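All remarks here apply to the structure that follows.
Just one protein chain is left out here, and the rest sit where they should.
Presenting chain A:
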Amino acid sequence: MPGVLVVEEDLQCLAWGNSNQQFVKGAPIRFSEWISSPAASLCVPLLLPVLIGWCLWAGAFQPVAAQSPEPVIVAAVFARTGHGSLQSLPSYDMVQLAAKMVNDRGGVLGRPIKVLEFDSSSTVLGARRAAQQVVQADVLAVIGPSWSSQAMVMAPILQAAGIPMIATTATANGVTGLGDYIFRVCYTNDFQAEALARFAWENLEARRMAVLTIADDIYSETLSAEFIERFAGRGGRVEVQLRYLQTSVDFAEQLTAVQRASPDLVFVPGYTGDVGLILRQARRIGLTMPFLGGDGWTGIEQNAHLGPLPGDNYHTSHWHPAIGTPSSRTLLSALGAHYGDEALGMMDTGNATEYDALNLFVDAVRRAGRFDRAAIREALAATRYFPGASGTISFRGSRDPAKAIVVLRITNAGAAYVTRMEPQ
């Protein structure tokens, strides 16, 4: 049942709740904190008449601007149509929710945020077209996409246009390397591969592997390669690696080969649609070994048409409601306030990244102090310890955050939290 929280480990061990909030220099100080400081008690009587006078003067010349500030335009590029739309639709809602929360608190630098939604049609060509439309729309920044392949296409276009792009779950290594305007709020595949290899080796104690890779898919190929390298590094052996098409529906050929190899574990760095079919067909032909996947599996338990997925199936993800950080709780309460009891049914464990991406952008604007893309890019690049719901984000020159990884197990009741692995 989607949305039911299953916590298998004590979360007290996690250091997230104790971590102090640290702000980089120049970041805006909260007004409520500042007003209660001793400095404020001196400044207010002196500055108040000046401030009132300035307001009247400015109001005399710009009465309209003062009454209805122009919104800040932000683009959200996800898949509204195509094979990935089912998984991608909540992403828009998360961005809108985050924007609403910001606007409810007075917007950013006095201006509300307006989110324009663009559709990648679940394809790279669609993503390219969306990037072109974004450039034409003259937005301040782009939130998304969630697929690495689409990010690879959009990045050069947005880089050329000087529009900061904050990808959400595009974990392929090369994404942010395409330009200094390209950021992401998720971990990268090499870190994910390391975590997966470790989890396979240590937690699942697998020694012989079979790997099923989506042919030529940048996410799947890079994650497979990194995983094989790290698993082999630990002494494990990859018995067979097979490739398939993401749009295929019959995986008999690949699974028969897996059956012949009879590995301890099968690693499938695919996406919800194809993985769901693979899992069902594998169990049907009698493969009983655990299956392991990357964050591409996120939300697989919510694909009602796939039905319950039997056997031991694990995958990495970005967030889980069981994470008890203040930011995560804020997100949970916001979700509850906005969507009610069914809030967790509206999203999956990857959608916290969209929420974080918009909040990171807002944080960057505030730190930049003006609505200038270059300044915002600078502010983004200088992000340190941003308290995202999916984890703390810090960019140290690479524009790739080093974040904790959540490992989940698919059960009949939903995605159960297994463990969380910090970057080393």
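Here is the rule we use: contacts are C-beta pairs under 8 Å (C-beta built on N, C-alpha and C of every residue); 3 or more make two chains touch, one makes a residue touch a chain; residues count from 1.
Everything below uses one rule, namely that contacts and distances are computed from a predicted model.
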Problem set entry | Hidden chain of the complex, named as in its UniProt record, picked from "Molybdopterin synthase sulfur carrier subunit", "histidine kinase", "Cell division protein FtsI" or "KipI antagonist" | "histidine kinase"
Exercise. Touching the left-out chain: which of A:S68, A:Q136, A:T247 or A:T288?
Worked result: A:T247
Problem set entry | Sole contact to the chain not displayed, among A:L125, A:A160, A:A252 or A:I285 | A:L125
For this session: Out of A:D217, A:D295 or A:D348, point to the residue that touches the absent chain in the complete complex.
Result: A:D217
Exercise. Taking the full complex into account, what residues of chain A touch the chain not shown?
Worked result: 123-126, 128-129, 149, 214-218, 243-248
